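Quick one: the structure is below, questions incoming.
The other protein chains are all here in position, but one chain of the complex has been omitted.
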Amino acid sequence: MKPMKLAALLTVIVTGGLLLFATSDLPDWGDPLSPANASDLSTYYIQDSRDVTEVPNLVTAVLADYRGYDTMFETVVIFVAGLGILSILGQGKCEEPLAQPVASEQNRERDMITIITCRLVVPIIQIFALYVIAHGHYSPGGGFQGGVMLGSSFILIALTSGLPDALKRMSQERAIFLAGLGVLIYAGTGLVCMALGRNFLDYEILHKLMGGTGVKARYDSMLIVEIGVAFTVMAIMFIIYAVLSSKGRMRGGL
Amino acid sequence: MIWSFDIIVLIFLVIAAVIALSVRDLLASSMVLGIYSFLICILWAEMGAVDVAFTEAAVGAGVSTVIMIATVFQTTRKSKD
Amino acid sequence: MSLMINIVSGALILVGLTFFLAAAVGIVRFPDFYTRMHAAGKGDTLSTILILLGVALYTVGDFSIETLLVAIKIMAIAVFIMVTSPTSTHALMQAGYDDGIKPFEKEKEDKKDSEDQPEV
Partner (left out) sequence: MDVFLDFLIAKFNYWIYVILMMIGLFAMIAKNNLIKKLVGMCIFQTAIILFYVSIGVKEDARIPILTGHEVPHGGHYHTEDHERPYIDAKTVTNPIPHVLMLTAIVVGVSTLGMALAIAQKVHLHYDSLEEDEILAKLQLGNND
């Protein structure tokens, strides 16, 4: 293994030296007039996107509206990753004994203090996650962050009172259903736009269904899309944990 | 942006990365990777990317570390390098 | 009035940082796992709450509904930390106990070497 390490070191030093040399051509850190910062596109987003969408958080506006196509397929990537993990490790057919003694499954006494605290804390986390999803237009947050927080609240249940307890609340089938539902909500919004005669994910036309003006339709459909993202992310985060912590058996766990 | 704060956090970042790769216990390695994620989260908050920092705080310190530890628990804790 | 609030909040933050320093010194200097977690759990919780209290007081300095809302949010964080931080310390201790870590005993250390300070 020694020559391999030497070759790696050589590669890294050469590549790093070249990249360090190339940094002299980059614009200064924090330069407001660098090509990326002074481009017409970013100036447009900063100056005009609030008038067009009524959303003060520019990141949400660009994420869910202008770059909605990109975000939709990122959601699909997450969905596919969850399915891939399930198909690599899932099945629950593996017969080799558990790494830890089976006692951890049922008999091990769970700690009362942590369970009670988590019962206290999990609803607060979930409410805060819903707040993050719904308030993403005005503050940092949105579907991805809220979804991860919702997923981690289920992970917290699985960590304290055991994976079976968490699977009772969010079974594998339900998680996959919710993940698919999230993608369906996102793509369905786009398809409704198409059905009304505009391009895919061009929310402005949705005011015919929701009432109000085109601007309000964009504002509202961003929330719908974020909810779809949150469903997918929540379900997939929980599936990843549930599969990895139980080697795909969906029982036992940490 | 506060450049002095930035430089300090960046130096800590390199230290955390080196420790995460050089420690032989994989559990400790995952924990240090969680610290690394949190330092990056601080860095992004300082750079004005609040949404990215929020995501990293939820993902890096929450989910990423947990699934890493779950894998280490299910496989093996020892590492030869 | 504003100056008074600034002084009080600054003092609160300073006291909190002192406790933080004490907790950090405790983590380094205490002899075994349990005492270290003792220092970390108690010192961290108290100092974080004191610092957050100082920040909340500083925010209320120029009083309006918005700053009051921000202060209430900060205090909500403090309450959350007050519930969760001791629990996480307890869970860590429990895990260490289940794993069979022996607590530090003074007598055995004395037999080994008669130094005043226990080995870290």
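Per-chain residue numbering starts at 1, and chain names A, B and C are given in the order in which the chains are listed.
The rule is simple: contacts are C-beta pairs under 8 Å (C-beta built on N, C-alpha and C of every residue); 3 or more make two chains touch, one makes a residue touch a chain.
Remember, predicted model here, so these are calculated numbers, not experimental data.
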Exercise. Indicate each shown chain that the hidden chain touches within the full complex.
Key: A, B
Self-check item: Hidden partner interface residues of subunit B, rising order
Solution: 1, 3, 6-7, 10-11, 13-14, 17-18, 20-21, 26, 29-30, 33, 36-37, 40, 43-44, 47-52, 55-56, 59-60, 63-64, 67-68, 70-72, 74-76, 79-81
Exercise. In the full complex, which bits of subunit A touch the chain not displayed? Write them out.
Key: 1, 4-5, 7-9, 11-13, 15-16, 19-20, 23-24, 26, 28-32, 34, 36-38, 41-43, 45-47, 50-52, 54, 56-59, 62-63, 67, 70-71, 74, 77-78, 81-82, 84-85, 88-89, 94, 96, 138-140, 144, 148, 211-213, 215-216, 219, 233, 236-237, 240, 243-244, 247-248
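Rule of thumb we're sticking to: only the chains that are shown with their structure count from here on.
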Quiz item: Cα centroid separation between subunit A and subunit B, in whole Å?
Solution: 19
Exercise. Between subunit B and subunit C, tell me the centre distance in angstrom, where each centre is the average of that chain's C-alpha atoms.
Key: 22
Quiz prompt | subunit C-facing residues of subunit A, complex | solution = 111, 113-114, 117, 120-121, 124
Quiz prompt | Touching residues (chain side subunit A, partner subunit B) in the complex | solution = 30, 57, 59-60, 99-100, 132, 140-142, 144-145, 148-149, 151-152, 155, 159, 237, 240-241, 244-247, 254
Quiz item: Any idea which subunit C residues touch subunit A in the complex?
Solution: 80, 83-84, 87, 90-91, 94
